[in-house]
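Attaching a single structure in structure tokens format; questions to follow.
What you see is the complex with one protein chain gone and the rest in place.
By letter and in written order, the chains are A and B; residue numbering begins at 1 in each of them.
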Amino acid sequence: MKWFDYAAPKTVAEATKLLSGGGSVHMLAGGTDLLVQLRVGRKLADLVLDIKKIPELNEIRIGDDGLTLGAAVPCYRIYGDTAVRRGYPALVEVASLIGGTQIQGRASIGGNLCNAAPSADSVPLLIAMGVTCVVAGPNGSRELNVEDFCVAPGKNALGAGELLVSLRFPAPKAHAAAHYLRFIPRNEMDIAVAGAGVAVEMSNGTIRSARVALASVAPTPLFVREAGDFLAGKAASDDNLRAAAELAKSAATPITDMRGPAEYRRHLCAILTRRALEAAVRHAKGGN
Amino acid sequence: MPAKIHVQTHINGEPAEFLCEPRQSLLECLRDIVGLTGTKEGCNDGNCGACTVMMDGRIVTSCLVLGAECEGSSITTIEGIAKGSAMHPLQQAFLENAALQCGVCTPGFIVAAKALLDQEPNPSEDRIRLWLANNLCRCTGYDKIIRAVEQAAEKMQEAKA
Partner (left out) sequence: MSTEFSVIGTRPIRHDGADKVTGRALYGADIQLAGLLHGVVVRSPHAHARILRIDTSKAAAHPAVKAVVTADDFPDTPDRIVDLGEGDTPLSYIRGNVLAKGKTLYRGHAVAAVAATSLHAAEEAAALIEVDYEVLPCTLTAPDAMKPGAPILHEDLRTSELGKTVEGASNVSQHFRHVLGDSEKGFAEADVIVEREFNTATVHQGYIEPHNATALWNNDGRVLVWCSTQGAFVVRDVTACVLDMPVSNVRVTPMEIGGGFGGKIPVYLEPVAALLSKKSGRPVKIVMTRADVFEGSGPTPGSFMRVKIGAKKDGQITAAQAYLAFEAGAYPGAMVGPAGMTVFAAYNIANVTIDGYDVVVNKPSTAAYRAPGAPNAAFATESVVDEVAEKLGIDPIDLRLKNAAKEGTRRADGPKFRKIGCVEVLEAMKNHPHYSAPLEGPNRGRGVAIGFWFNVGLQSSCTIAVTADGTVNLVEGSTDIGGTRTSIAMQAAEVLGIPVADVHPVVEDTDTAGYTAVTGGSRTTFATGMAAHDAAQAVVAKMKERAAKLWEVEASAVTVSRGVFSSNGHSMTFRELAGKLAETGGPVVASATVNPRGAGGSFAGAIVDVEVDPETGKTTILRFTSVQDAGRAIHPAYVEGQMQGGSVQGIGWALNEEYWMSPDGVMKNSSLLDYRMPTALDLPMIDTVIVEVPNPAHPFGVRGVGEANIVPPTPAIANAIHRAVGVRMQRLPMNPPAVMQAIWDQKG
């Protein structure tokens, strides 16, 4: 591993300045992806920027408009937060899914997103939940929808000098639920062969709206808008959920690699989407 | 060569400082600079848990932490688990239950299990298995490790009662 310098700015302004300062700068939150990538040479850094000392990136704030989750908040703080547990159980579940106990002591949802891996467990859920990304840069801040954040394998939408500050989750609605389900060959410590994140809002026994997104079956986490649109206004029947799951399967364009053959992954998209929808509908109706 | 970084921490309850390169992991700092070689390297990418240490009350894989990040933090390693000459109940239970064979994963398991019992004194078997899923053991098939953690939990409960 080649030499790099280390800096730990304390403000967003300081960070954006260092990010714009030239050379190859990589941000370090939990480090669980970055340090591995630096070690194997997949990324080269002149400067590693430890962004964990910036207050905005470490906050968990719940208001009427929803949850603001600092980009560097480690998973354990998410599932350790009573208010988050109450209002955002699907987020809590996904935070308990990433890596194992030790990884969750460091890894953050923001980092999972910025790493822009197609297999990122949290991202399909964020897409399903309609999360917005708050990005700061040399020219101030901007917001973008999370489904637009990952642009290619390992590449995100951050421009020069920009960093992800926080994620904004809409306030929870009554009769609504989100759920993420992945398939892994082991029971922990594994990368999704495929994953499905869904959110549904129910109204008098029918689905008012739904969103579906997939992991590991496209160059980026994949928002399958048509699957959710199909369900809007329909009964949460077995047939309808299966039909939506088939739409998800049709949208998937997986590759064959060491994590699974393409055809199998496409098949999993239907299975996981259906199962995740079933769970979300159940939760939205107040069940477990 | 650019400058090394001076890091001040507490290790196993004692103030400790070291000079490291920014690219050196906490694992390297502990083993090669501080001289605490009880923390082991198995994969250097966070997937085996052999390098598990406690950092500010949370277990982490020390291969995925930079030494430079540890400024002001408090680290506990396997060398800090026993209280003087008295072994921790987990260490005793690992011995009594033959919960180690080659022993190279053992420090990571003990540090991780201690963190669990510190916060959950009476975990179920499933809970122990989930908590320890980031720690690989290739010798034991985990059976005796799980039993040792269960036994240590019982003994620690009894000692409190």
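Simple rule for what comes next: a contact is a pair of C-beta atoms (placed from the backbone, for glycine too) under 8 Å apart; a residue touches a chain by one contact, two chains touch by 3 or more.
These figures come from a predicted structure and were not determined experimentally.
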Note to self: Can you tell me which of A:E14, A:E188, A:E226 or A:E246 touches the chain that was removed from the display?
What the structure shows: A:E188
Notebook entry, point to check: Where the complex has a chain not shown, which of A:P138, A:G205, A:P261 or A:G286 is the residue touching it?
Noted result: A:P261
Margin query: Please output the residues of chain A touching the missing chain, sorted low to high.
Written below: 1-3, 40, 100, 183, 185-191, 193, 257-261, 264, 267-268, 271
Check: For chain B, which residues lie in contact with the unshown chain of the complex?
Finding: 21, 23-24, 28, 31-32, 35-45, 47-48, 50, 77-79, 81-82, 87, 91, 94-98, 100-107, 110, 125, 128-130, 132-147
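Please note the rule applied: only the chains that are shown with their structure count from here on.
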Check: Which whole number of Å gives the spacing of the CA centres of chain A and chain B?
Finding: 29
Margin query: For the complex, give me every residue of chain A touching chain B.
Written below: 1-6, 8, 28, 30-32, 35-36, 38-39, 48, 50, 52, 74, 76, 99-103, 105-106, 187-189
Check: Within the complex, which stretch of chain B touches chain A?
Finding: 1-2, 5, 21-23, 25, 44-47, 49, 52, 55, 58-61, 63-66, 68-69, 112, 115-116, 130-135
